[in-house]
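For this depiction, one protein chain was excluded, whereas all remaining protein chains were kept in their positions.
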Amino acid sequence: MIIIMGGKASMKEIKAVQSKLVQEGFTVHISKGVTRTIIGVIGDRTRAFTLSIDVMPGVEKVIPILNPFKLASREFKQDSTLIEIGDQVIGGKDVHLIAGPCAVESRTQLLECAFAVKEAGATFLRGGAFKPRTSPYSFQGLAEVGLEYMAEAKEKTGLLIVTEVMDPRLVPLVARYADILQLGARNMQNFPLLREAAKAGKPILLKRGSGATIEEWLMAAEYVMLEGNHQVILCERGIRTFEIQTRNTLDLNAVPVIKRLSHLPVMVDPSHGTGNWWLVSPMSRAAVAAGADGLLIEVHPSPGDALSDGQQSLKPENFQDLVREVSQVARAVGRVVNGARVGG
Amino acid sequence: MIIIMGGKASMKEIKAVQSKLVQEGFTVHISKGVTRTIIGVIGDRTRAFTLSIDVMPGVEKVIPILNPFKLASREFKQDSTLIEIGDQVIGGKDVHLIAGPCAVESRTQLLECAFAVKEAGATFLRGGAFKPRTSPYSFQGLAEVGLEYMAEAKEKTGLLIVTEVMDPRLVPLVARYADILQLGARNMQNFPLLREAAKAGKPILLKRGSGATIEEWLMAAEYVMLEGNHQVILCERGIRTFEIQTRNTLDLNAVPVIKRLSHLPVMVDPSHGTGNWWLVSPMSRAAVAAGADGLLIEVHPSPGDALSDGQQSLKPENFQDLVREVSQVARAVGRVVNGARVGG
Amino acid sequence: MIIIMGGKASMKEIKAVQSKLVQEGFTVHISKGVTRTIIGVIGDRTRAFTLSIDVMPGVEKVIPILNPFKLASREFKQDSTLIEIGDQVIGGKDVHLIAGPCAVESRTQLLECAFAVKEAGATFLRGGAFKPRTSPYSFQGLAEVGLEYMAEAKEKTGLLIVTEVMDPRLVPLVARYADILQLGARNMQNFPLLREAAKAGKPILLKRGSGATIEEWLMAAEYVMLEGNHQVILCERGIRTFEIQTRNTLDLNAVPVIKRLSHLPVMVDPSHGTGNWWLVSPMSRAAVAAGADGLLIEVHPSPGDALSDGQQSLKPENFQDLVREVSQVARAVGRVVNGARVGG
Partner (left out) sequence: MIIIMGGKASMKEIKAVQSKLVQEGFTVHISKGVTRTIIGVIGDRTRAFTLSIDVMPGVEKVIPILNPFKLASREFKQDSTLIEIGDQVIGGKDVHLIAGPCAVESRTQLLECAFAVKEAGATFLRGGAFKPRTSPYSFQGLAEVGLEYMAEAKEKTGLLIVTEVMDPRLVPLVARYADILQLGARNMQNFPLLREAAKAGKPILLKRGSGATIEEWLMAAEYVMLEGNHQVILCERGIRTFEIQTRNTLDLNAVPVIKRLSHLPVMVDPSHGTGNWWLVSPMSRAAVAAGADGLLIEVHPSPGDALSDGQQSLKPENFQDLVREVSQVARAVGRVVNGARVGG
């Protein structure tokens, strides 16, 4: 932490800052410039947050030097984290395809979809039983019945299950069915939910909030990891900008940035990230080229009848094309689309 | 709802859209232009959300005509909503000052602060017992002990209590102490929490998410109102933009926009909205001039020792100045700062 | 400037940075922390920009301490700048109203408008003869004929003239007619234009780019001032955010921020800033309450016939109401709306 004292800070004000820091156990270096005095502070970064140096008289600015996350940082753990689920490994050479409908709508819809994405090369089935919807008038999901259909689809196809939990009270229920617990973009800073989900012991797929910085996203991962659950998969799903041609601006820069700042695996959801089915394929190829460890793709047997997000869902045949294209890009960057027969 | 069929849509595709809509009970008008066919759709706006017309073959765009919120709209209810709490009325001629520390830190800090803001003209005491913090290493609040201090402060000063609830499991506890339940910006789309808080029967102060559009914010209010609780106070607290001189960009445009779209009262939090104590006073004056029904102001007896958000907290003496200045602006726009002796 | 060396920077890399700085005439302080070495650099801030320390091996981050603008900074010049034009003073106690049509459309339209805004209390007449338009199919302005109408309106009403120049080749022409040369938001970083306009010797009204930070805006002012023209008036006119209810997000926070960082006067344009005529009045009141030195208001005798921006123009009678309301707010904050008879 570096403290910049204002141009008119008095000797007394500088001393006061120094004393407070020393008293709290920090080591302090003072350098005087022509117009400013700079105070360098050495000590535990996580505790520096609890001080309010920035409002002490004479202080102009406080600049953190280290990133505020620790367990999630690559500095703390240099090797990339590998997450094993069943016989799948996330974060290694494989690029995973997590595919399925936005919402579980019926047994038939889900099973049809599950067989189709399995056939095309997916390793995980996604599907929402509890749906966070902007409008209270929109379809809210089938709840536990939806989870049961997911379980049946898993049994029949061997696909592992990714599904969202929105309510801390429902974590135990959802965790009974899910292989990966998804925490949605709107809940990225729902701290009671982060903690409760972490305790379930299942890997967490943590979506980036559409208004969240990468640093805040990693701080949310830090909440999960502080509960002792280090199996966190980050998922970029678009940020909100002024651009209106796309529902969100899928921020692929986040992929290499995360890889540099953190050891955690990172996936991309181009379906929510763009909001248009015709953008899903090119942005999937781009995500893999940028280094993503997996893709979340919405697939629906009949997008025109979908109860949610139909406009961003692929038909099974388009998903097959996507897998083929993505597999080629994956090979070009030294990766493998796991499960995809076309990779052969 | 208006549907625009693409330039190459076939007769068959146009018929298919028409059939689906008619089947669902909507009335349909078709007009053919030179390059496009336009389909006007008449019927229940809330149900139109459950269709996925936009992914039917040949459809180029679907444009909603009515706002997606209903109970919260001024079209639905023309008179401004007045919310009575104790002997205070929110949404009428009075401009309310809700003041206090960001977090309840100790009995002494809270009581000292409560007396000071009461003296200066506040009608409500704010203070967090449960604190949502970006970093898990930051101070998380005193929990129930904090609520007890709030209760004592209320008893001693007569101030009404505004405090945040973050967890649906804690709604009953917090509602026992709060006169207004605050739902924070990070939880604006925490739907299980919105529903649970609504059921407690207390007025809800609903902060705008820093990445939320005004429409989404009103949809969140709609969630609360659909549970039968129509006592919703909206609170603008800054949105996230590219500007970095301020922690957020306090969006005062939201005040007159809300007044036009909705009948609900709207307040402004310039402390979180700007993140700098020296911006709080000018932006408070501006908020009232723009038509705000109240202000949330962070006040701390000693900002330099605050455990959270010290840099945006006012000292009691600065808060007094603010009340005097804001009272004058309020008078200039035909309003009254309630409780402020300086208003005399 | 502070340089943070990465956790693995070698002694040799640290020495290399030190040598380069010393060689360039800077003074250097080195402090070693547990995981990082910090190098404090003292010297001319404007020259530090020409170094590329941040790409030297081992360097993690370079943090500037001083603001990059100098002539525009309040640190450089503590007293607020007053700009005298005719018998008007901008930047003092008066709040100025600069009103008129978006575009000069005809002699009649302009004269009618000029008399109306003069009558209501404006001191300056605005009107575009050269119009920057997003679409090449939109009305592009009357060019020199428009300037002649402005001159006639000035002669007849005594109003001073504010008009935009978009092309460095036309600066001499426009400067013959204008009392204040306006540089539009799209040209905030049109550096050849900034320089050419500066040389004309007339005061410059410099609008903020809709995607520009406050720091960049002040750097644009610095370009003008470096040419020897210190008569710069800044004008906030809305920034681009994700919010779509308003054409732009009028950023009133910029007003007190500019007042703190700079000695230059700052005005607000709520017409372009919001894009809706019904938002102009509340946001004008708010702008003055926040400390603005003036307002740019679009007024059109018949907005429904306007060739540009009709939806954000006020009718003369609405402008009269605005002046009355704004005058009251001005008084409440110790200012005076110059020229307004209602100021009584």
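Order of writing sets the labels: A, B and C. Residues in every chain begin at 1.
Rule of thumb we're sticking to: contacts are C-beta pairs under 8 Å (C-beta built on N, C-alpha and C of every residue); 3 or more make two chains touch, one makes a residue touch a chain.
Quick caveat: nothing in here was measured; it's all calculated off a predicted structure.
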The one of A:L66, A:L142, A:I214 or A:L264 in touch with the missing chain is A:I214
Contact with the hidden chain, among C:K156, C:R169 or C:R260, goes to C:R169
Checked against the full complex, the residue among A:V41, A:V255 or A:L295 that touches the missing chain is A:V255
Omitted-chain footprint on subunit A covers residues 211, 213-215, 239, 241-246, 249-257, 260-261, 274, 278-279, 282-283, 285-291, 325, 328-329, 331-333
Residue positions on subunit C contacting the omitted chain are 46-47, 49-50, 52, 54-57, 68, 132-139, 166-169, 186-187, 189-193, 209-212, 216, 219, 222-223, 226, 240, 277, 303-307, 310-311, 313
Omitted-chain footprint on subunit B covers residues 2, 4, 7, 27, 29, 31, 33-36, 38, 40, 42, 61, 63, 65-66, 75, 240-242, 244
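Methods note: only the chains that are shown with their structure count from here on.
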In whole angstrom, the CA-centroid distance of subunit A from subunit B equals 27
Subunit A and subunit C have mean C-alpha positions lying a whole-number Å distance apart equal to 39
Distance between the CA centroids of subunit B and subunit C (whole Å) is 31
Where subunit C touches two or more other chains at once, the residues are 241-242, 244
